[in-house]
Each structure stands twice: as C-alpha cells, then as structure tokens.
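Of the protein chains in this complex, all but one are displayed in their positions.
Now for chain A:
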Amino acid sequence: MTITATRPVLEARNVRKSFGHVEVLKGIDLEVRTGETVVVLGPSGSGKSTFLRCINLLESVDGGRILVDGNDVGYEVVDERLHELHPNEVARRRRDIGMVFQQFNLFPHMTVLENIIEGPVGVRGEKKQVAIERAKRLLEQVGLAHREDSYPRQLSGGQQQRVAIARALAMEPKLMLFDEPTSALDPELVGEVLKTMEELANEGLTMVVVTHEISFAREAADRVVFMDGGVIVEQGTPDQVIDNPQHERTRAFLARFL
C-alpha cells in the first residue's frame, strides 16, 4: 500500500476538548493524507471516539484547529480570525465527511434504499434515478445486492452496518470516519464488516477508524495511532506500533489482546 498523493485531507492541530472539568483531549495533532487509512487504538476513555466526533463537529472543539480538505468545518477565516458558521453552512461542509457509527443509526422508518439516497437526493439535490443507480452499486459493493427494499430491522447487525457504510459512501465523502464500527456486533458478524472496510481501504478511500480490532489494524492500516489519556502516545506503521511498541502504555494495552 503506497501513498501516492500527499495532500492532507485531515489536519488536526493541538485539538483540545473538555467535558465540564474533565479534559478529554489534551492537544491532538494528526495529519491524514489522501488515500491513507489511519487506525486509532486506545483504551476506553482515552478520548479516541471524542476526537473522531470532533472532526465532523458532532462534538464542539474547545481549542486548536481542525481542517478537512483545507477548510475549518465549523468556522471561516475572516481577517486572520475564525468566525463561527451558521449551522446550515456547517451541515453543508459535513457532506464531505462520511461517518459510520457504533450503533449503525440507520433510519428505521425508511427502507435500505431510502436510507442510502436520503443524503444524495434530499441534501445534495441529486436526481433520484442517478442516486438509486449509485445506491444499488454501493449495495453490491458491500455485498447486499437486492436488499434495497428491506427495512433495517429485517437485517442482521452486520448487514445493517454495511448498509450504514453504503449510506455514508453515497455522499462520495473525501474522508470517512468509523467510530468503533464492530463493537456492537455479535462476534460472528464482525468479520463481514471488517472485510468490507478492508476492501474500501485497498481501493484508496481516506479513512480514520477507531476500533479495538487489532487484526484489522495490522491488515488494513497504513498508520496506527495509539491514544491514551487524551494524548497521542505513539504512532507509526502497524509493524512499529503493534509489533514493536516503544511506549510502556502501548505495550500494556496491546498485552490485553494477546
């Protein structure tokens, strides 16, 4: 897996975030380049999910700066100063950032097809026929061809998560965020979702994945980032971080998976 392009899709600089008096992000610096797959590992409460949610502003950021494709998601620069954007403009900028949630969060009152075309048709104003064609291709890609008329509750967890991936891909995002996409799944269903994600990584989708699946990190990641206590402890290739961790906290964390 060689990284051809070098333009950063995501630039996070000194990102800080507190919930009340608890500082959960103590200055995160991370760059993700086009086509790169970055896996974020770390114990519960290390701030990795919060950081991911800060990227598309589902959580507000207290300090630092996050640029996606060169733009601040929630702000614009006027006279060298950031100005908060109107929520509708924030919504417009979120279109380029796909997100897959731990709990799938499919819309239960819509069919699989309606879930997938809601963004392209309703938000981006695409022609319905064009969106349906792409939705069917995406369903085929995630291994769920001909399930477009099912309702989410008729699908298994693994199938629901793959629909959720198709829904995010339908917006043709420049960056995909995965927030523990397999943590809510039964063990036997984890594999099918990870396989889909690996295929996407191999096709050159830019992805940031928060997960506990060490094997996925080893197989699919270009870079592994280990977070603990609201800071990035160490990062590098899967070989470096997983097989030869330099930091004591990384070693202690990984020891639990052996």
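Heads up, the rule we're going with is that a residue touches a chain if its C-beta (ideal position, glycine included) is under 8 Å from a C-beta of that chain, and two chains touch if they have at least 3 such contacts; residues count from 1.
Just so it is clear, contacts and distances are computed from a predicted model.
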item: From "ATP synthase subunit a", "Phenylalanine--tRNA ligase beta subunit", "Amino acid ABC transporter permease" or "NADH-quinone oxidoreductase subunit E", the hidden chain's UniProt protein name; value: "Amino acid ABC transporter permease"
item: Option touching the unshown chain, where A:V123, A:A145 or A:A252 are the choices; value: A:V123
item: Options A:R33, A:R94, A:R162 or A:R249, residue touching the unrepresented chain; value: A:R94
item: Touching the absent chain when the full complex is considered, from A:R7, A:R81 or A:R153; value: A:R153
item: Contact partner of the left-out chain, one of A:R81, A:H109 or A:R256; value: A:H109
item: Interface with the unshown chain - residue positions in chain A; value: 56, 58, 87-88, 91-95, 97-99, 101, 103, 105-109, 118-119, 122-124, 153, 164, 167-168, 171
